[in-house]
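A protein chain is absent from this complex, but the other protein chains hold their places.
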Amino acid sequence: MKGVLPTDRRGVRELGAEDLVGWDEVTHGVVLNSFDGIVEDVAQVAPEERPYSDFNSYTATVASWRVIKPVYNRDICIDCQNCWVWCPDTSIISRDKQMLGIDYDHCKGCGVCVEVCPTNPKSLLMFAEAQEPEDALAKWPEKKKKEKK
Amino acid sequence: MAITSIKNLKEFSTVNERFEGAHLLCPGCAHSMIVRELMNATDDNLVISSATGCLEVCTAVYPYTSWDTSWIHIGFENAASAVSGAEAMYKARKRKGTLKDPDAPVKFVAFGGDGATYDIGFQWLSGAVERGHDFTYICLDNENYANTGGQRSSATPVGAHTTTAQAGRVSYGKKQKKKDMVAIMAAHGAPYVAQLAPNKWKIMAKGFQKALETEGPCFINTVSACTTEWKFDPKDTIHITDLATDTLMFPIYEIIDGHELNILYRPKNIIPVEEYLAAQGRYKHLFKPENKHVIERIQKEIDEKWEYLQRREESRV
Partner (left out) sequence: MADKMELNEVEVWDGNYAAAQALRQAQIDVVAAYPITPSTPIVETYGAFVANGYIDGEYVMVESEHGAMSTCVGAAASGGRVATATSSQGFMLMVEVLYQASGMRLPIILNVVNRAIASPLNVRGDHGDMYAGRDSGWVQLDAFNAQEAYDLNLCAFKIAEDVNVRLPAMVHQDGFLTSHTAQNVSPLSDDEAYEFIGDYKAIDEMLDFSKAVTYGAQTEEDWHYEHKAKQHRALMDSYVVIDRVFAEFKEKTGREYKRVESYMMEDAEVAIVALGSTVETAIQAAEELRENEGLKAGVVAPRCFRPFPFEDIQEVLKDVKAVAVLDRSCPMGAMGALFNEVSASMYTTTSRPIITNFIYGLGGRDFSLEDAKHIFREQKGHADVGYITTQIQQFSGLRGPKLGFFESKRSK
């Protein structure tokens, strides 16, 4: 099981680590199929149920781009979904109106989610990539007093 | 017709995404925020064309695609033609009964950067809109040719530094005004034209839905803050976009059937444009004393435009 959802095909390889096949094996017309086989009405199929093909970037990881990463604190989160709507990398995993966590295969560590998180203290904070989540959670700041204007 | 519910964000977040991660757009890039939101605003099948530019070179690099829908890229200038060809084929095959699933709802969408839209693809877009194809064209307006390293476009605003309209000892950056693409597209008589911004997610999603549901060619200019070329920290994309809409640098409005103008967002406190400019490296030079007049000019033009938009709205013509 990877991350918060049981999807086996997410981020299975680093970009550029795919097999460099010969001219006889590259796709016809440079076409890329997003899925293996038929998927009727993709918009009704949850990502964890889709047969992503090797050509789908969902199966690749860009985790190595990150130097800092967002850490999620479930205890404070109000499930407002701000982080979800503005994440540029489809890396906030929300299901049934609940924020479940971060997709660390696709998150690039931009920090947008932290900026738009409205709770006090924030439910998402940036930490060094190497920081263990448990340690990060242990260091979580206290609620900040509103600055008087 | 299947519209995702966008009553509130919680409900909106239940959609199944069709734009995948591990694309190559910069961390914090607004292009993908806009694209995701467009795709999430509908449950219908999508046929999407994209012009050459950051979005295209970052989302379909062999052997990967980030698109879970039909998608095509031909060249820099012809995204509107590509989608009009697909739409024409749809009509022909529907009539002839050769579609695999003739009842499946589908929407045709084109994405182009400001370079693709305001400059090189202007003619192709104009032609496709004039012909009345049923599609929505979305310009990802980051006010420069970002993919090729930040050159000027006709969407670059006065005073911005780009690599081909540089700020230097005797230059304050771009001298010419930004082209008013929204007005130009409205003048085509397109049934729905708007300028939208991702910080106002709900207004943007509703505008997208309106465009998708409107028959005929619709055009939307979206503000796409570019961390790399505007020179701000990636985490601040939404903050910068807030400044863009609240200084009225990017007013949010729609024009229906070429004439009915509605302002969709009125900032409670209108922020002086300095604050927006000061937040971005591309305007840094404007804060030298000799360039003060440029900031004044920008502010004046914003005020005039806002006045104009309000009068247009009031006059209901």
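Lettered A and B in written order, each chain numbered from 1.
The rule is simple: a contact is a pair of C-beta atoms (placed from the backbone, for glycine too) under 8 Å apart; a residue touches a chain by one contact, two chains touch by 3 or more.
Note that the structure is a prediction, hence the values are computed from the model and not measured.
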Full-complex contact with the absent chain, from B:41, B:106 or B:273: B:106
Contact set of subunit B toward the excluded chain (per top definition): 45, 47, 49, 56-57, 60-65, 67-75, 77-78, 81-86, 88-93, 95-96, 98-101, 104, 106, 123-124, 126-128, 130-131
Touching residues (missing chain, whole complex) on subunit A: 20-24, 26, 28-35, 38-42, 55
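We adopt the following convention: only the chains that are shown with their structure count from here on.
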Distance from the mean Cα position of subunit B to that of subunit A, given in whole angstrom: 25
Touching residues on subunit A, where the partner in the complex is subunit B: 11, 15, 18, 27, 30, 32, 34-35, 41-47, 50, 54-62, 65, 79-82, 84-91, 94-97, 103, 105-112, 114-116, 126
Parts of subunit B lying in touch with subunit A, wherever the complex brings them together: 2, 9-25, 27-33, 36-37, 42-45, 59-60, 62-69, 104, 198, 201, 227, 233-239
